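Left out: one protein chain. Kept in place: all the others.
Chain naming follows the written order as A and B, and within any one chain the residues start at number 1.
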Amino acid sequence: MKKKLSELAEYVGGTLIGDGDAEISGVASIDDARPGEITFIANPKYLRKLGETSASAVIVSKEVTTADKFLIRAANPHLAFVKILTLFLVKPYQPKGIDPSAQISPTAQLGKDLTIYPYVYIGDRCRIEDRVALYPGVYVGGDSVIGEDSVLHPNVSVYSGSVIGKRVILHSGVVIGADGFGFVKEGKTNVKIPQVGRVIIEDDVEVGANSTIDRAALGQTIIRRGVKIDNLVQVAHNVEIGEDSIIVAQVGIAGSTKIGKNVILAGQVGVGGHIEIGDNVQVGGQSGVGQSLPSNQAYSGNPAMPHREWLRTVMTLPKLPGMRKILTDIETRLKKMEEAISLKEKEK
Amino acid sequence: MKKKLSELAEYVGGTLIGDGDAEISGVASIDDARPGEITFIANPKYLRKLGETSASAVIVSKEVTTADKFLIRAANPHLAFVKILTLFLVKPYQPKGIDPSAQISPTAQLGKDLTIYPYVYIGDRCRIEDRVALYPGVYVGGDSVIGEDSVLHPNVSVYSGSVIGKRVILHSGVVIGADGFGFVKEGKTNVKIPQVGRVIIEDDVEVGANSTIDRAALGQTIIRRGVKIDNLVQVAHNVEIGEDSIIVAQVGIAGSTKIGKNVILAGQVGVGGHIEIGDNVQVGGQSGVGQSLPSNQAYSGNPAMPHREWLRTVMTLPKLPGMRKILTDIETRLKKMEEAISLKEKEK
Partner (left out) sequence: MKKKLSELAEYVGGTLIGDGDAEISGVASIDDARPGEITFIANPKYLRKLGETSASAVIVSKEVTTADKFLIRAANPHLAFVKILTLFLVKPYQPKGIDPSAQISPTAQLGKDLTIYPYVYIGDRCRIEDRVALYPGVYVGGDSVIGEDSVLHPNVSVYSGSVIGKRVILHSGVVIGADGFGFVKEGKTNVKIPQVGRVIIEDDVEVGANSTIDRAALGQTIIRRGVKIDNLVQVAHNVEIGEDSIIVAQVGIAGSTKIGKNVILAGQVGVGGHIEIGDNVQVGGQSGVGQSLPSNQAYSGNPAMPHREWLRTVMTLPKLPGMRKILTDIETRLKKMEEAISLKEKEK
């Protein structure tokens, strides 16, 4: 594929400096780019690389006005680059049809232009919408829906009654709708609480490899539109995650907790059950959240505290043994002085 | 399904207040219940909802003696509710037979009333007992046993030589019997220690989606009767988990460690290798346990300490930077006083 630089500038809504007729044949990182390719600089501290790269054109921020290279100036250079990268490198969907060895219930309802690989199982009364791709080993339990243009990678398991929206991507090994973890004690025995709710995943959600989203006990577990979940994440029963939130790898969210919109939970965060995390909250890696967190703030630590407070605390932590020594020393000196003074009192 | 209220009261061993002939047609949470349905209140603080729910009947504790609703008074209202929920909503097992496309070794021994879906693989000399259900993509390696009434959800892998008890539930993606993680250094190279032991899972165990239980190096990894394991949990080689223990999501237990009976490990806890955790121990979320813990106590933190001590510690943590300031201030003042006194000494 080749594109004129002027076309690319227009495609990303940027302004062009240089030869609009120059042909661009590929996209690469600033260090790897070769002549004929386009790259980008988002962080001003890498601007010195403008002179070093072999790329023919560079996408830069509006602040940059001149260089030896052709430039596309964009409000968000990274976003502009991603759009051009997608244009060059992401192949449009091509339906491959339905492999005859796939096991599809006669009561399942199938859309058009599907891609269904071997070893796929589709249960009774499912609805598989147009242009869905189901890779080998995918299991879709009965009464489930897979929305238009969704892709389920190899060995994904979707338990019965799940609802998956449009343009959803589930990576290999994802498990949707397994039983929530609920037991009640009868003496010492753990009696299983039936998990008879379901999972709803809205449009434009992506779930990383081997992540698990449990069905609700009653009602539903809901992943809202645009949420992005990384690998090996655990979402328990009856959780709700708000629109556009980002859940990084190995996060665990306990039952019935509600995560707001546009939240970021960094890697390995643990969130307790039955709490609420407000909109736009950011939680630092490995933090433990045991109580509800108000909106629009950053938190870290276990138990989670405001991020700045946590920073001050952990910077002081290594000084703790030293502080203890000083404290003992002060106590001794203070006692000595108290005795000295009391002695003088008596002397009088 | 419809049941008389008197039948339900008898079924859960509760006492009835109201019309025993009233017909109950369903079960729901207190907020969602409609007329004709039964619900429950376990926590006294929700008793005000007795007046608000549309449910026809409510299961309550023995303390409650009167209300506008029909009541079933039970010693453990939550347990009674779960039993009725199970009665109404959990369908009895219906064998679906053996799909002809499943690959079953001729030397495998098959019980009756099985459900074996397509794409199931059963190796040589396995024993699959009565009423077992194996979902699509399940792999059972040679010389394994799957006990009566057990359910292996889609894409579960059971390595050769594993023993799974009766009424065991393995959720999708569970891996039983993969090699333990053992290496010995030869120079810089990691030489693999053969993992030639096996995994034994006793009766009534449930294992959550994508959890992994490794085979022993020599001997066995044992999950005792009634243990419940959540999603994405790691159980290393030669671990033993005692009866009725509860292991919450993303916990990791290192090699050769022994967990007692009736233990609760909360989410994301890490337990080191070659230690013992006593019976009835509870460990708080994200704790790190590096040393053996005596029975009958609650622990938290990394390294784990008694839970109350941990609570006091973490409540003090955010005050640490302030304490440091005070300490510096005190040191200055003390020095000044010492100088003042020593000055006076000299003055004399």
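Basically, a residue touches a chain if its C-beta (ideal position, glycine included) is under 8 Å from a C-beta of that chain, and two chains touch if they have at least 3 such contacts.
Everything quoted here is computed from the prediction, not taken from an experiment.
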{"item": "Identified contact with the non-displayed chain, of B:Gly26, B:Pro77 or B:Gly173", "value": "B:Gly173"}
{"item": "Sole contact to the chain not displayed, among A:Lys3, A:Lys49 or A:Lys228", "value": "A:Lys228"}
{"item": "Full-complex contact with the absent chain, from B:Thr39, B:Ser157 or B:Asn280", "value": "B:Ser157"}
{"item": "Chain B residues touching the omitted chain (full complex)", "value": "101, 103, 119, 121, 137, 139, 155, 157, 159, 173, 175, 178-179, 181, 183-186, 188-194, 196, 210, 212, 214, 218-219, 232, 234, 236, 250, 252, 254, 268, 270, 272, 286, 288, 290, 301-303, 305, 309, 312-313, 315-317, 319-320, 323, 326-327, 330, 333-334, 337, 340-341"}
{"item": "Absent chain, residues of chain A that touch it", "value": "28-29, 32, 76, 78-79, 82-83, 85-86, 89-90, 99, 101, 117-119, 135-137, 153-155, 169, 171-173, 206, 208-210, 226, 228, 230-232, 243-244, 246, 248-250, 261-262, 267-268, 285-286, 314, 317-318, 320-321, 323-324, 327, 330-331, 334, 337-338, 341"}
